[in-house]
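Structure record follows, encoded as structure tokens.
What you see is the complex with one protein chain gone and the rest in place.
Chain nomenclature is as follows: A and B, assigned in order of appearance, with residue numbering initiated at 1 for each chain independently.
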Amino acid sequence: MSEYFFISLAAIVAIGVVAVLLLLSTILGPRNPNRAKLTPYECGIIPQEEAKGRYPVRFATLAMLFIIFDIEVVFMYPWAVSLGELKLFGLLEMVVFIAILGIAYIYIWGRGGLEWD
Amino acid sequence: MESTVPLSHYLVLSTTLFVIGVLGVLVRRNAIVVFMCIEIMLNAVNISLIAFDRYMNLHTGQVFSFMVMCVAAAEVSVGLAIIISIFRNKPTVNLDEFNIMKW
Partner (left out) sequence: MEHIPSPTVDLVSLAPVLVLSVFAMMVLLVDLYVKRDKTLVIFISLVGLLMTAISAFAKFDLPVHSFNDSYVVDELSVFFIMIFTLSSALAILLSIDYNKREGIRMGEYYSLILLCTVGMILLASSTDMIMIFLGIEIVSICLYVLAGIRRSDPKSNEAALKYFLLGAFATGFLLYGMTLVYGATGTTKLGLIAELIREEQIASKPLMLMGIVLLIIGFGFKVASVPFHMWAPDVYHGAPTPVTAFMAVGPKAAAFAAFFRVFAEAMPVLSPSWESLLCIVAVLSMFIGNVGAIMQTNIKRLLAYSSVSHVGYILIAVIAKNSLGSSSLVFYMLAYAFMIFGAFGIVILIGRKENEMLEIADYSGLAYKHPLMAISMSVFLLSLGGMPPLAGFVAKFYIFSAAIKEGFVTLVVLAVLNSVISFYYYLKVIVYMYMKEPEGEFQISLAPMTVFVVVIAMVGTAGLGIFPDPILYFTQH
């Protein structure tokens, strides 16, 4: 079990610090709830309806596009490291890869996926 | 501390995570949580692949794990799109309410 020594030490310290902080704030903090303190904060106005969670779809579209192009960059990392061995053929392959994703980019651009409003 | 963690420990970890993911998919009702449990399953497979590579001094598993991550990302995209498209028609992500087609 000696190989797990350091990671168990790290786990104990992490859990210990969190537990101590929570315990201290529960014991030492004041407790006077009233109605105004318990309502959700909305820039100072009185909230009229519950936040239903409707948000524009742009955010989800942005997340999807981000993931795809992020993975494209992830594929470029090992290629960049070993480009010396791969020489011209490696370069051409990566150009083809980026071109395929470039076609996807042109498609997204044409369809208005990059518009913000 | 020069003794290494034996391979079986990694496999047990991977299997445990996989089973947690499977149970999550079978039990949970929120579509997004089911989706996250599927991601847990795919990442458990990644752990197992890398562990095999380390102990057998190969490199195929690492390449495989790369492809798995890429595919998992593509599935995340498509899954998000499907869930959003559902959410527009019927503002809920509770799987119990999707039963127009029965038996």
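As a working rule, contacts are C-beta pairs under 8 Å (C-beta built on N, C-alpha and C of every residue); 3 or more make two chains touch, one makes a residue touch a chain.
Since this is a predicted model, take the numbers as computed values, not measurements.
**Student:** For the chain that's not shown, point to the residue among B:Val12, B:Val27 or B:Val63 touching it.
**Tutor:** Looking across B:Val12, B:Val27 or B:Val63, the contact with the absent chain belongs to B:Val63.
**Student:** Using the document's definition of touch, tell me which of A:Val18, A:Val74 or A:Ile106 contacts the absent chain.
**Tutor:** Hidden-chain contact among the options goes to A:Ile106.
**Student:** Using the document's contact rule, name the residues of chain B that touch the chain not shown here.
**Tutor:** These residues touch the chain not displayed: 11, 18, 21-22, 25, 31, 34-35, 38, 41-42, 44-45, 48-49, 52, 56, 58-61, 63-64, 67-68, 71, 74-75, 78-79, 81-83, 85-86, 88-90, 98, 100-101, 103.
**Student:** In the full complex, which residues of chain A touch the absent chain?
**Tutor:** Within chain A, the residues that touch the unshown chain are 85-86, 89, 100, 103-104, 106-107, 110-111.
Rule of thumb we're sticking to: only the chains that are shown with their structure count from here on.
**Student:** From the C-alpha centre of chain A to that of chain B, how far is it in Å?
**Tutor:** About 17 Å, centre to centre.
**Student:** Once bound in the complex, which stretches of chain B touch chain A?
**Tutor:** 1, 3-5, 66, 69-70, 73-74, 76-77, 80-81, 84, 91
**Student:** Over in the complex, which chain A residues touch chain B? Could you list them?
**Tutor:** Checking each residue of chain A against chain B gives 2-6, 52, 54, 57, 60, 63-64, 67-68, 70-71, 74-75, 78.
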